[in-house]
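Removed from the display is one protein chain of the complex; every other protein chain stays in position.
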Amino acid sequence: MAEAIVFWTLAVLILGLGIMVISARSAVHSVLFLVVNFLLVAVLYVMLNAEFVAVIQVLVYAGGIVVLYLFVVMLVSLKKAPERYADPRRVAWTGTLLAGAVLLEVVAIVVASSGGGEPAATEGALGAADTPFAECGAGPLVSCNTEQLGWVLYTSYLIPFEVASMLLLVAMIGAIVLAKRHL
Amino acid sequence: MMDTVVVPLLKIAVLLNAVLVAVTFLVLMERKVIAWAQSRLGPMRVGPYGILQAIADPIKLILKEDITPARADKYVFTLAPIMSLVPALVVFSVVPFGPDPFYYVSDINVGLLFVISVTSIGVYGIILGGWASNSKYPLLASLRASAQLISYEIAVTMTLVSVILTTGTLSLVGIVEAQREGGLWFAFVQPVALMLVFIGGLAETNRAPFDLPEAETELTGGFHTEYSGMRFSLFFLAEYANMIVISAVVVIMFFGGWLAPFPNVPALSFLGLVPAWIWFIGKIFLFLYVFIWIRATLPRYRYDQLMGLGWKVLIPIAIGNLVVTGILKVAL
Amino acid sequence: MLEITPLHYSLLSAALFMIGVIGVLVRRNVIIIFMSIELILNAVNINLIALSDQLQDLAGQVFVVFVIAVAAAEAAVGLGIIIAFYRNKETVNIDEIQIMRW
Partner (left out) sequence: MESIWLIPLLPGIGAAINGLVGIRFFGKRLAGVLASFMMGWALWLSFWAFVELLGTEERFHQVTVASWIPPIPLDTVDGVGSFTVDWSFTLDPLSAMMALIVTGIGFLIHIYSIGYIEHEPRGGVARFFCYLNLFCFFMLTLVLGSNFLVMFVGWEGVGLCSYLLIGYWYHKQSASDAGKKAFIVNRIGDWGFVLGVFLVFFTFGTLDFRAVAEAASQMPVETAAVGFGVISAICLLLFIGATGKSAQIPLYVWLPDAMEGPTPVSALIHAATMVTAGVYMVCRNAVLFTHAPMVMEIVAVIGVLTALVAATIGLVQTDIKRVLAYSTVSQLGYMFLATGVGAFGAAAFHLMTHAFFKALLFLGSGAVIHGMNEEQDMRRMGGLRQYMPITALTMAIGAVAIAGIPPLSGFFSKDEILFRTFLHHGVFVPDRVLWGLGVVTAMLTAFYMFRLINMTFFGAYRGPAWGHGAEEPGHDDAGHGDDHGAGHGHAWHGPHEASRWMTIPLVVLAVGAFFAGFVGVPIAFEAVWPWTATIEHFLHPSFVAQGAHAVEEAHHMSLLGEFGLMGLSVLVALGGIWFAYRNYVERPEAAERLAESLAGPHRVLTNKYYVDELYDATVVRGTMGSAGGLWTVDQRVVDGAVNGTGWTTIAASWVSHILDKYVVDGLVNLTAWICGEASYVFRRAQTGLIQNYAFVTLLGVFAFVTWFLVAR
């Protein structure tokens, strides 16, 4: 019951904020809606037993990436309205309709697929989970989700993890090169 | 219902009030300490030794006119101080004042990460406040402040990771417990980390010598130049609440939280007679005193020096500390 | 309605995804388009986390971590490009950025 209340509240807020993000006139307002949206999504993660990801969402997304957006918005939108010119060949509204159609289709698929059967897939429905949740032990020092995630990240996904670190390094260098006027 | 809703709400209410009262007295403490440091008397008029100044100031702020600049973004202008204060207060939800669940609102297993991430949200208040004022100086100040915060956040987080490496847990209670079991405060285990976190904390709270965003002489007061009245006081509260947060984090991480000094030494067991939460608050105020002391002593950095210190000194040292900690952790 | 199943999360995710898509298609400010893309990524993340919880498999959360890392890289480089472009053309209107054509 409580979960349902929270979920529906969050769902409405998230979708509403999402619409606000794409419809706000001021880019700064967009960013604000976006960060709140992300924070709410983080709450959703907590609901789904993903505390670590939730914290990371707040720390990296809300606290880092969106700040970056805010910076850029402040840097570039000072002189003139950004969306003055519209190309006649745009297909924006057709695209919106199309997106709506796709959404409807997906909803249809999802609803249809769950219509007659059990509402939730049972455990292991998609085959044996190779990185299952462990039972959280008792005691103050246990942080199940984070420990497990770290364990998986540094064993099964070690190489992707290292590749991701390389990607970040490359992105950092690329950003510096791009943003600096004279190297 | 009682345990899940009423008791936490009561705790939250008490905590918020305590923090806000503490902040008002912290302001008085700062004025007095700086005055003494400068061979002055400080506030003396309101109450004995000016002790009621802490009451008088909020009253004055609440009663002042709350001006909104004409071309300002009204909503954002109002939202900014709130976004600044709320994260600072939210952090207290995981700060343990004592060993029992009674002394803290919650103990989540990613406590330290929670503190860090919520602190990082605080930057929005500053940046939006500066932008929404639609004024030159506040905008510059807010950009400076946010750049400064993000930069030093990296160093502090990196340093805290090395402490986490030592304890093996992210829970704040767990970190204190680890120090009790180890019999040694982490200040002695990770002195470099202590220095880094403390310096980073000064920068994150925009305190001297890193108080460039509020540099009166350059920016006529910083990002809250256009603010007045209650909205200004919210920024004010946020800053001092952040100071308390940083002090609390440093105490928890490096000085044993609520633990008495040398808890494993039997000869000093009489120190355990003092309640744990008093130890904790006492240590926090000790660090707050250090904050004020530094403000009274050190001159302000230049902006490029500030960023250079952050990126070229603190972050490399933090990484080095992390590497050394990792090696020692594996080796020992 | 009252029992929350992964179905609900999937629908939420789909809806958020489509909001992001519409943002990409409609807005002309490049920065907002970027933010729409972040919305899309978040929609995907919601789905991943929900299914991770449903299947009791941490792989979903691991993927979210990678998605966040990639998003950070994308934001850094993308915003760097925007800044560089803005420095030259004084615009962030995507309809004015169309020289890469026949």
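A, B and C label the chains in the order they appear, each numbered from 1.
Operating definition for what follows: contacts are C-beta pairs under 8 Å (C-beta built on N, C-alpha and C of every residue); 3 or more make two chains touch, one makes a residue touch a chain.
In this text the structure is predicted, and so the values were computed from the model without any measurement.
Novice: Wait, the hidden chain, what does it touch out of the ones we have here?
Specialist: A, C
Novice: Looking at the whole complex, which of A:Ile5, A:Ala108 or A:Val163 touches the chain that is not displayed?
Specialist: Within the whole complex, the residue contacting the unshown chain is A:Ala108.
Novice: Using the document's definition of touch, tell me which of C:Leu25, C:Leu39, C:Ala69 or C:Ile82 contacts the absent chain.
Specialist: From the options C:Leu25, C:Leu39, C:Ala69 or C:Ile82, the contact with the absent chain belongs to C:Leu25.
Novice: Among the options A:Met20, A:Leu75, A:Ala92 or A:Leu167, which residue touches the chain absent from this view?
Specialist: Once the missing chain is taken into account, the touching residue is A:Ala92.
Novice: For chain A, enumerate the residues touching the unshown chain of the complex.
Specialist: Residues 87, 89-92, 94-95, 98-99, 101-102, 105-106, 108-109, 112 of chain A touch the chain absent from view.
Novice: Could you list which residues of chain C touch the chain missing from the display?
Specialist: 21, 24-25, 33, 94-95, 97-102
In this text, only the chains that are shown with their structure count from here on.
Novice: Provide the C-alpha centroid distance between chain A and chain C, rounded to the nearest whole angstrom.
Specialist: 7
Novice: If you average the Cα atoms of chain A and of chain B to get two centres, how far apart are those centres in Å?
Specialist: Here chain A and chain B have centroids separated by 29 Å.
Novice: If I count partner chains per residue in chain B, which residues reach a count of at least 2?
Specialist: none
Novice: Which residue numbers or ranges of chain C touch two or more of the other chains?
Specialist: Not one residue in chain C touches at least two other chains.
Novice: Which of the residues in chain A come into contact with chain C in the complex?
Specialist: Its residues touching chain C are 1, 3-4, 7, 11, 14-15, 18-19, 21-22, 27, 30-31, 34, 37-38, 41, 44-45, 48-50, 52-53, 56-57, 60-61, 64-66, 68-69, 71-73, 75-77, 79-80, 82-87, 90-93, 95-96, 99-100, 102-103, 106-107, 110-111, 114, 119-121, 123-126, 129-133, 145, 148-149, 152-153, 156-157, 160-161, 164, 167-168, 170-172, 174-179, 181.
Novice: Give every residue of chain B touching chain A within the complex, in rising order.
Specialist: Contacts found on chain B: 73, 76, 79, 107-110, 113-114, 116-118, 120-121, 123-124, 127-128, 131, 139, 143, 146, 150, 153, 168-171, 173-174, 177-178.
Novice: Taking the complex as given, what residues does chain A use to touch chain B?
Specialist: So the residues of chain A touching chain B come out as 26, 28-29, 32, 35, 39, 51-52, 55-56, 58-59, 62-64, 67, 70-71, 74, 140-146.
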